[in-house]
Every structure is written in structure tokens, then in C-alpha cells.
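Rather than the whole complex, this shows some of its chains in their spots.
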Amino acid sequence: MNIVRLCERTSKFGIYIAFILLCVVLSILSPYFFTVKNIVNILNQVSIIGIIAVGSTIVLISGGLDLSPGAIVAVAGVMAAHFGHPGQYPIIVPITVAVATGLAFGAVNGVLTSLGKIPPFIVTLGTMTIGRGLALLACDGMQVIDLSERYISLANSEIFGIPILIILFALVFAVFQFVLTKMRFGRHIYAVGGNETASHVSGLNVNSIKIAVYMLAGALAGFGGLLLSSRTVVGSPIAGQGYELDAIAAAVIGGTSTTGGVGKLTGTIIGALMIQVISNGLDMINVPSYWQQIVKGSIIILAVFIDMRSRNKG
Amino acid sequence: QSEDATIRVGATMQGMNDTYIRIVTNAMEERAEELGVKLSILDGEAKAEKQVAQVENLIAQDVDVIIMNPISLDGCAPAVEKAVKAGVPIFTLVSVVKNQDKCVTYVGSDAPESGKIQGEMIIADNGTSGRVALIQGPIGHDAQIGRKQGLMEAFAGTNMKIVVEQTANWQRDQALSLMENWLQAGQEFDIVVAQNDNMAMGALKAIESAGLSDSIKVYGIDATSDAKAAIEAGRLMGTVFQDAAGQGKMAIDVAVRIANGESVEDVVFIPYLPVNKSNLADF
Amino acid sequence: MVEKSCLLKMEGVSKSFPGVKALKDVTFTLNRGEVHVLMGENGAGKSTLMKVLAGLYNRDAGRILLNGHDVAFHSPSEAIAAGISMIHQELMPIPHLTVAENIYLGREPVTFLRTIDRRKLEAMTRELFERLHLNIDPWSIMKDLSVAEMQMVEIAKATSWNSDIIIMDEPTSAITDQEVENLFRIIRQLKNEGSGIIYISHKMDEIFEIGDIITVFRDGEYVQTCPIKGLERSRLISMMVGREIQDIFPKTECAIADTILEVKDLTLPGIFEKLSFQLHRGEILGIAGLMGAGRTELVETLFGIRKKSEGRIIKDGKAIIITSPSDAIANGFAIVSEDRKDVGLVLKMSVGRNLTLTTLKNYTFWGQFMQEKREHVSIQDQIRRLSIKTAGEGQQVSTLSGGNQQKVVIGKWLLSNPDILIMDEPTRGIDVAAKAEIHKMICSLACEGKGIILISSELPEIIGMSDRVLVMHEGQITGELGRNDFTQECIMHMATGQCLED
């Protein structure tokens, strides 16, 4: 195929090329796809999962794995909504509750994997299951409704005409990009994920680094849960289903290794956008829903294939 | 010019891997074809936020009417706000949203109604007292909440008691294992209420394998074809028919009326009907 | 002796990697019954050429003639089938399989039921080990072996193929003289049977002992081939590095002052008990011993990598507590570890990132925010000082040549400016010139008043560099020798545990 050939030449940027190709194809197929309105739409829609994927990426880079963010989204959303009824608490309270819930989950994940030496798959599968139960328990299986205007505006307002979700996502990205590339802590995350023994011998406190990473990921998931509950105007115990896989997929599509030590947030952003654009685009060009899944799966595989080819040649 | 003449309708459905929804959308597609309506049906994958996003996408595409089959009473409400703000008429299908008043109309039935009809059928068959095992959909889903609510309404003031309840997530194999476990644990009940036929069929199988089909009666909801066959054979006692195809067809008719600027009543009601051996032939 | 017919001829072979031309039009010939030594500085392209031959890399250009036939291997299995086996510079254990399974991987003997014939497998392994005088249980799990033992297993594996051509890429980097002797015996035997052996090493003594003919590479280019007999050391070195090197062990005597470190009754259960010794400022303390003597464990325990059950560590007269490497580093220790791949380096990171990993804090303000310019200056300095051959500080460290990787480990710890520098086989795989440089650096550190602990399986290095030598045998210190007393014989004697009885 000629397209593959072209991409092979443009080494290292495989995933960007794949992404651009995808956008070009969709623009041709639907006149509505490449419009300002739709682009804002896509960015708005990708924001929450994007924020969560930032957390999943740092966990993966540190050599871990986090299956719990979807459940954290639900628990944090329900908990925050409880404090988000009109005229009750200042808005900082639900925000704090959501983030604190996420931090608590992250701490459990971090402590059990690092000090407890339990494989992250088991730990986070466990906390995911527990989290889903807790979310139902926290609201007795009913959605938490009747949220204050202020609460709803958390994810639904605009600043200078830009939806606030997009701004929050950009902020989260900027902060974590800075941490990963410009701070010592960020360097340590890569080192621990690359070789735990060598990092330990080099004097790094591997356990605290891991715990901190899981806590950050938890906090981001908690924050995501808050935003999702605001966006959907309800604290739902079944929110965020499957988010963990989407977040990991965004990271891995973006070149983050599942074995640790390798990854970039810019890649994750592209990965998340890719997933979102596929589902937005397929909706737009009206692909029947069964076919959507088939096409979606194929595009993801193809995109990463192009990426791999370009890197190996590069 | 001919582009403009075509009515463009967008629909977001709660989940396309559900047999019931599939029947609805089949009918919608068929009717749209007949009327020359350009219809795009989107799969909400059982996620409220996904449906909100899809409505946003439909707005971006300037469709004439949006049909929403919401997965969540509250979670999908923002989608309605968005459509209203953008001036695109939106109405709900099969299930409702909290801010229903902002929708043009509702096509479908009343969710708790199915649970209520199921409960009434059970009382009609078994009298006002009995021990009930309840197999529910995924806890927290609107259909689970609504159907249970309707059932409890019907049971109110009777001696029907729910002795044991659990979720089987709409899944047949989970209901099957669950029922095996209950029977194994010596749970005693006379009636099994499953919130859909798929789970009812799973439970029924466990009961039959245990040789208890004479003493335990099973009820479901949906009137799927194998459930109807089971009623025919006298294995399943009853189910609740929701006119999926009728709902789908009606949805398109209503959409066309809205697009043409005609007025539509607030609710286009398509009733539930109890199904048992006596009236099986009608379905 | 078999007649010297030409077995292998490589002509005009080139190979590039992103940013480097590793091989430029090189030529190499191997005859039957000959040990052909391949030499060159770190990063000269020796391993790359051998990997091309063994089917791991595809060459960009050139011809390979095997027994006169043009060949091109696309995978190691093709090379193996054609009679080429290789001991790789980097150890390649399969950690959770047994030693026997590791050796006969892919050619396990099977019973008539097509199941693995464990008895036969064991017998084959034992027989092989007997030839090498190796004492390793065929059923022990590979990951439980020491680095040295793993290397012996790899040697055993390579010789077990009965190949025409055996490539040995630094086979002796982690083993002691005793095992080297065994290896040489085997090599001579193979030679007599008509195999051709390509031998890569940086150890001069070995080359002169075992080699017949030598080819030298420099910077990916072929320099010269000549017989070893009659070759002068100094000429060989200048062929490799393009200049003369005066002194291979440039020991400078410096004042040995007060005690910097005192270790009392250090115990690691099951490995060693109640070890005590002292280290002085300005002193290079060598630790000698046979493979498995417990030297690595001793220093790893000292550094907090392993948990001691007992023992006191006193630095500058004050008792200090070391429970983890970070404690050790805080107390001014540094360790150049024996196992660079698993303990020394983060292979997935770049050269620069590895160099500053332990000292990252020095390049930050407020302890967290990186000052990349300052870091960059330091990294460039270190790359120059140790002449690390790299395409840039951003090159992933796993793509460096073995010797250059080792230099990164040393550089990383030198940057931490330690009081006490522990070096466990520090010059593994490092070429002669760089070795001399590093030895010079060690000496000058000692002269600055630091204490140095040097473990090496290369006795000349121990003898040439140390002020004092501790000899270990089976977890015990069996002797201590001053600079004037130690000879190769005496150390070997103690290392085999015989001095105890004497």
C-alpha cells in the first residue's frame, strides 16, 4: 500500500501520520467532520477520558498498571454529588471530596503493589471491583441528582468561548508534561519503570515513587469523575464503565510501553484523540453500529502498525 | 434542492447489542426507508456520556430531528439541554429523561409499568401470597430501578415477599449460575421474577435441571422469541410484551411530523401487554 | 593437526545503525583449527560483525563465504544450522528454566512419546559439564546462578553444538583464572577437532596465550591481520588505538591515612558470617577470590542492597546505619556493580539520563526542578572524560557497545563524588586504553583521600592496583596481604582455601 510506504519514510512520527490520515479520510467522507464546531466538540468529548489517560500513562511508565480508574470515576462522582446539592456546601467541598476519594484509592493501589508486592493487575482489579461496590453502596444503587448550578457549571461553562473541559484538560496535560520532562520526580518515574533494581541501587526510593504515581493517577481519575458527574448532571454509580481500558489504550496507542520505562504524554493525547475521532467520525458518516466496532478495532490496530513500522525503519 | 427536501433524522440508542433495541431499530430503519427519511442510528454503548456526545455530534451535523433512547434518566438530560439550546427538536424513545418537559414528546411505554404488569400477572396467577426470588439487571441502571419499582407497586399490600434478590447483569449464564447456587443453598421460593427474558431463560434452565419446574414458576419481561416458545411449551409462566417494532415505527412517524412542523402530543403511548399461554397467539 | 583450510571469509561487510556506521567495508577470514582473535577499542564494531555472522543483524553490504559458499543468514537458527554458534557478550539466560533446559533449548532429547527425556537431558548436561570441569547442578534454576556461573553455562552451551565455527564474544569477562584455564583447554580441544574459533577479548594475557592470529578493527574499519607469535604488546595496542600506551596499571603511590571505614562482624545468612575489615583513606583495597566466593554479596550487603542480619559499619569513627542503597549513598558510598544490565543501568533510558540518575538532585533548584543546561554540561564532560563512544547523549544506552555501557556505569558513580567507591569488576569488557584511563582515575581518587574497594577476577588488575588485598573463600576472609607480599601464586593459594591449613 502506498500510504504505508509514505508513512515509513516519515520515521518516528508514525502515530501522528496515522492520525492525520484518519482525519483526512473522515473529512472527505463527511462534510461536517472538519468544522470548528465539530473539532470543539471532539476536544470537549475527549477531555475527561484524556485527563484520566494522563494518570494511566504515568502509571504505565512507572512499570505499573491501573485497572481502577473507571471505578474511581464512579465512586468519586457519587461522593462529590452528595456534597453538590444546591445551597449546601461551597463548591470546593465536592471538588475536594472527589480528588480525595481518588487519592485514597491511589494510595491503596500504590501501597499494596509496592510494599505489599502484589501484582498491579490483581491489586487494581481488586480495587476496581471494590470501587464499583462502594459506588453502589454510597448511593444505595440510585443516581444522585439535584446538583447545584455551580456544580453543573464545573464541566459545562465556557471561558472566552472555549469549553471549560478543554481548558482543564490542557492544564492537566501541561502540568504533567512539565512534571514528566522537567522535574526530578518525572525522571524518577521513567527510571523506576525502566529498571526497578537499578533505580533502587541508584538511591531512589522506589516504593514512595510508585505510591506517589498511583496516587496522582487516582486523583486524576477522581477529578475526572467529578467532571463527568457535572457534565452528565448526575452522580451515577455505573459511570465510567470501561474507562480503564480506554485510558490504557490511549496511552499504548500513543507509544507508552506496557512494560514500563517508555512513554510520552503527547502520544497519549494523540491516542485519546484517535479513539474519540474514530467514534465521532464513524457516527458522522453513519456507519452501522456493528460495523463501527469492526472498523474501530481495525483502525486502532492499523494505526499502531503504521507507527511501529515507521519506528523500526527510522 | 433535493438535498434540502430529505428529512434527516439522527437517533442515539442506549445499546445496540440488546435484542430488544435491535428490534426497535430494525423497525425504525424499515419505516425510514419507506418514507424516504435519511436516518442515522448511533450506538450509545450503554454510556450516558457517550449519548450526550452523540447528540452533540448530531447537532454538529445539523440534523432535522434527534431521537434519543436514553440509557439514563439523569445522565442523558444534558443532551436534551444541548439540543434545545441549538434549536434542534429532540424527543425520547422507549425510555425517558429527567427533563422530559423540554423534549418534544415521548414515544414508548412507561418503564415501571412493565414491572407492574409483571407483578399483576403474578398475583393473578398465584394469589396474593408467595415467596419471590428476584433476578435483576445491572444495579443502578434505569431499567433495573424502574422495573423493580413497578413490581413493588404491584406487590404493595399483598403477601408477596421478596426472599432473595441479586443481579445477573441481563446475562443468561450469570442467571443460570445464580439460580444453581440459590437452589444449592436451599433457598426456598415459589416464584422467580427476572427483569428480562434472557435471565428468566437462564434461571428456568437451572430450575428444570434441578427437577423443580413443578414447584417454581418463572416470569420474565420482553417476550423474546425463545421466551414465547417456552410459554407455548408451558415452561415459562409469563412475560411482558413491549411492542418494540411498534415503538420503532412510531418514532419515525413522529419524527417526520415534527420535521414537517406538525404538532405532536406530549406522549405517544404504546402500552405494555402481559403475555401468557392464554393470549400467546396474539403476539 | 588438521590442515588450515579456509572456513569463513567475510568481505566488504558494512552495517549502519541510526547515527552510526558500525562497520565500514570490513574483511575477516577464519581457517579451520585456528583461534582467530578479534580486537579493537570499545565500539569498534566487533560484536556487530559477529552478530551479522550469527544471523542476528542483516548486513547492509558485503559477502559472507562459508566453506566457499555465499551465505546470508536471516535468523540465528539458520546460522546454527550452518554450523555457527556464539557466546554473546551480554549474558542471555532464560531465568526461570533450569540450567539443562537452557543449554539444550530447542534440541531437547525426546522419548518415543515425544516428551522431553529428562534423564537423557541430565546425562548430556553432566557429560558436558564434566568436560568443562564445571560443578553446577543441571536442575538448578538459571536465575539463581551467579553472573560467573551463568557465563560458564553459556560457554558450555556454545561448545555443545559441535559447531564448525564458535564465536566467543568476551567469554571470560566475569570468570576467574581457574575457569579460564578450563575454557582454554576446551578451546584447544576444539581446535584439534578442526573447528575455527573467533575470540574477542580485551584481556592481553589471554590473547597471547590462546590466539593464533589476530585481526584489529578501529572505528568500524579493518586495520590489520597478523600472526600472534612474535607480536609485541605495545605494537598491538598502537594498532588498536593508534598511539602508544605506556603503563597499563599506572599505580601511583599515595599517602594512606586514617581509617575511613570499619566493618565489624558483617553477616549475610547463608552466604557469609562475621566478616570484619578496615579501609583507609587513600587506599585501594583489593578483594580477590574464586567464582562464588561471596565477594559480590559482601559489597552488596555493605551497600544495603542485601539485608544483613548482623554487623556494624563505622565510617570516620562514627557508626552509621545502612538499610538501603539510598542510606549508603547519603553516607558517601558508591558502587559500580558487577551486573551492569540488571543492576547498573536503566537500559531503556539514554546515556545522559543514566549518567545523572544518582546525582539528579545536583542539577535542580528547590530539589525538584531540572536545570537541564547544567546537567548537559556535566554529561558532556563525563562522556569526554571516559571517552564513551556514543552518537549523542540521547542515544539509548542499550544500543551502546558492551564496553561503553560499562563506562556509563562507572561515569554515573564517579559523578556522585563518593568518599568510598566500591568497584565490582569495574573494567569488565573495557578496552586496554580506556582501562588505563580508568585505572589512572581510580588512583587519583585514592590520592584525594577516598577509600576504594576493588573486586576483580583479573588477578593482574588486583595485583597492579591494590595497596592491600583481602582474599575470600566460601564466605570467609582467608587472608590479607600487603602490597609487598602478594604474588599470583599466593593469592590463588588462599583463594582455594588452602592457606587455612598451611
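Miscellaneous remarks
A, B and C label the chains in the order they appear, each numbered from 1.
FYI, contacts are C-beta pairs under 8 Å (C-beta built on N, C-alpha and C of every residue); 3 or more make two chains touch, one makes a residue touch a chain.
Model, not experiment: these values are computed from the prediction.
Chain composition of the whole complex (per this structure file, using the shown labels): A x2, B x1, C x1.
By definition in this document, only the chains that are shown with their structure count from here on.
The touch graph of these protein chains is an open line. Rounded to whole angstrom units, the spacing between the C-alpha centres of subunit A and subunit C is 44. With centres defined as mean CA coordinates, subunit B is found 32 Å away from subunit A.
Along subunit C, no residue makes contact with two or more other chains. Shared contact sites, meaning residues of subunit A that touch two or more other chains, are absent. The touching residues of subunit C, counted against subunit A in their complex, run 18, 303, 305, 324-326, 328-330, 335, 337, 342-349, 353, 357-358, 360-361, 364, 367-370, 372, 412.
Subunit A meets subunit B in the complex at residues 30, 32, 35, 37-38, 41, 44-45, 48, 135-136, 141-143, 145, 156, 228, 231-234, 236-239, 241-242, 279-280, 283-284, 286, 288-290, 292. Subunit B meets subunit A in the complex at residues 13, 16, 40-43, 46-50, 52-54, 56-58, 60-62, 72-78, 98, 138-141, 145.
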